[in-house]
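What you see is the complex with one protein chain gone and the rest in place.
A and B label the chains in the order they appear, each numbered from 1.
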Amino acid sequence: MKKARKNLTNIPAHLFLAVAAALLAFPVYMAFIGSTHDAATIGRGRMPLTPGAYLGQNYVQAWAYGTGERVSGTPVRVMMVNSLTMALAIALGKIFMSVLAAYAVVFFRFPLRNFFFWLIFITLMLPLEVRIIPSYKVASDLKLVNTFLGLTLPMMVSATGTLLFRQVFLSMPKELLEAAKIDGAGPLRCLWSIVLPLSKPSLAALFVVMFVYGWNQYLWPLLITTTRQMDTVAIGLVRMLGTSESLMDWNLVMAATIMTMAVPVSVVILLQRWLVKGLVEIGK
Amino acid sequence: MNKRLDIWAVGVVVAVLALGFVGLSQQKIEIQFWYALTGDLGKATVELVDKFNASQDKYFINAIYKGSYADTMTAAIAAYRAGEAPHIVQIFEVGTGTMLAAGPAIYPVHQLMADTKTPFDPTAYIAPVKGYYSFPDGRMAAMPFNSSTAVLWYNKSAFRQAGLDPDNPPRTWAEVRAAAKKIVDAGAAKIGLSCSWLTWTQFEQFAAIHDIPFATKSNGFEGMDAVLALDHPLFVRHVQTLMDMQKEGSFTYGGRDSQPDALFPAGEAAMLIASSALRARILREAQFEWGVTYLPYYDDFIAAPKNSIIGGAALWVMRRPDATAAHYQGVAAFFAFISTPENAAWWHMRTGYIPLTFAAYEVAKAEGYYQTNPGADIPTLQLARPNPTKNTQGLRLGNLPSIRVVIYEEVEKALAGQQTAKDALANSVKRGNALLREFESLYK
Partner (left out) sequence: MIRREAVFSNKLLPYLLVAPQLILTGVFFLWPAVQALQQSVMKSDPFGIRTRFVGWENFKALFADPFYLGSIRLSFLFAGAVAFLAMSLALFLAVQANRQLRGSQIYKTLLIWPYALAPAVSAVLWVFLFQPSIGVVSRALQGLGIPWDYHLHGGQALLLVILASVARQISYNFIFFLAGLQAVPKTLIEAAMIDGASSRRVFWSVVFPLLTPTTFFLIVMNTVYAFFDTFGVIDALTKGGPGKATETLCYKVYLDGFRNFRINSSAAQSVVLMAVVILLTAFQFKFLQRRVHYEGGG
């Protein structure tokens, strides 16, 4: 009987969660619906709420032509590889730099320590889009236009990772490191064999956050690359979005959206456990 | 022996270099072309470039998509500042003032054609198309590419349902208003009339066909010290008309820029004043019989309306430090290629943009294009109306994108009932002039 009452009190919780999940998923559901109809149906604006008959056709076309040969001359295969490499490089590069910086800020005392942390912290503000013209100038002064470094390095400037790892490291029992130090381990050794293994979940979490961030970048790749060989899927996607004067192949755009979403969504779902577990460290 | 080896080595190196040099010189000269068209229009652009590349073996045009019009222009400006500007860039019409003022950054087309000794006849181009991109003395600064104008799209089925004659569309604003009212009252459509690109269609185009100035100094063509002339009584009257129509339910403001476009093919709006380039979309999406006609006018103000002006984009040639005469020779060849009657007609029929030249119009006509696509010649006929004046050659104003936003904001406030038509226009003039002065001060 007690169990029954407990189940009863759970009903509102189920309700809230189900409604929220549905609301958040609704736009994506609509995208999926959009990808199963023909262009005219969607263009007229009366979006049906149920799937249509064009699913196979749209996906094949989006894969084979939509973002591919006919418009950009870049096969989806190449764009997928580009996006993947870019997202991986951004995620790994960011983790590398923020771990080192957070390690220094937390476990060392040195002049200018707070000032440095502060400098890094303010990069949270003013996203790239806002300072894009001077940033482009800098990248081109450094001859980074059309290079892989130019594509990824500016994306690694952000304080999120450093802030997160700072929190994680702060919550680590200091005694562990003290003990290792007494055993004769140096700072780098401690980092490698004590701090990093302990922060594995956080590493995974930040990886997910940064991978998604990197994968979804659009404006910077568009500006910094002038060869088709470096196109990413986000560029391919936006290229499909019509301007005001052109036909909008909503069905193909949506099919392509669903396909390009597949990678970051699977990363998030697969690493979900790690994501939450990693962020638990911050809550400690 | 060592020495001999050295000599050999030097010889080999020289030979390799020489061969490499010959190889290089036989390589095609690559020209960068940044464009902003997406979807099917983007495809058409690439097809055109491919045609050119296949037609000769000296030059290779590398067509690169650079985002929306605004993105492309920003990218080109940023690239110029870094010495990496494209040789050719597609710039939308509101960027014309900024590009023309850019001086050493651009290579005016008339000069390019003269320097490269490419045969070039400016009079071949349709006047309002050419005029928009020319200096006041008629020398062309940019190459017209994709031009459109504003027209009135109307739903013949809704007209019939409301008891209106579908083959006799309204010509004047009084008729438009009456028709819109009738349609809404009869329930033939939810919206009687809506307008896309409100500032472009209801102010810039409106001024041209009524032969009144949008700004002084011939709409800015004759000097950067122009001021807005939006306080003209006819503008006040027109904004009042739109407000009244909104109150009685026959006009609906559908949002800024192209947002209202969707209303027409969806069957929501029985009439839509929008770009002529909307044709392809309507063709594909509309599930009713539709027609297209000229922009409405106030017949008690002007008996015979003047020509409308263009929208769309043109190709600008840009300077970059490493560009050689050969590059610009290639650019000129490309421009000559897209201007031939056959190619220009192909572009016109493929995309729905208006033909660049009279010859292209004739080619399309001879091929029966206007018979199979009724109304497709309306934009050209409207643009080619006789006796253009200083008020009908287009706009040459700096900060035009910001000025358009100001007008949107003030008219939105008026339509929301927060101010009068007169105040909306007075405020537009005041705020718009501040923007004009700011632009002018950059070049002092």
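The rule we apply is simple: a contact is a pair of C-beta atoms (placed from the backbone, for glycine too) under 8 Å apart; a residue touches a chain by one contact, two chains touch by 3 or more.
It should be emphasised that the depicted structure is a prediction, and the values quoted were computed from it without experimental measurement.
Here one chain is not drawn; of A:A39, A:A62, A:A89 or A:I132, the residue touching it is A:I132.
Which of B:E47, B:E175 or B:D257 touches the hidden chain is settled by the complete complex: it is B:D257.
Residue in contact with the omitted chain (choice from A:A39, A:L151 or A:L275): A:L275.
Interface residues of subunit A with the unshown chain, by the touch rule above, are 10, 13-14, 16-18, 20-21, 23-28, 30-31, 34, 44-47, 49, 96-98, 100-101, 103-110, 113, 116, 118-127, 129-135, 137-139, 142, 153-154, 156-157, 160, 162-164, 167, 170-171, 174, 177-178, 181, 187-188, 190, 205, 212, 215-216, 218, 234, 237-238, 241, 257, 260-261, 264-265, 267-269, 272, 275-284. In the full complex, subunit B touches the omitted chain through residues 70, 73-74, 77, 80-81, 98, 101-105, 190-191, 252-257, 259, 262-263, 266, 268-269, 399, 401-402, 405, 408-409, 412-413, 415-416, 418, 438, 441-443.
Just so it is clear, only the chains that are shown with their structure count from here on.
Per-chain CA centroids place subunit A at a distance of 37 Å from subunit B. The part of subunit B that touches subunit A in the complex is made up of residues 32, 36-43, 46, 64-69, 71, 74-75, 77-79, 81-84, 86, 146, 148, 196-197, 257-258, 261-263, 265-268, 275, 277-278, 280-281, 284-287, 312.
The touching residues of subunit A, counted against subunit B in their complex, run 39-40, 43-46, 70-73, 132-133, 136-137, 140-141, 145, 219, 222-223, 226-228, 235, 238-249.
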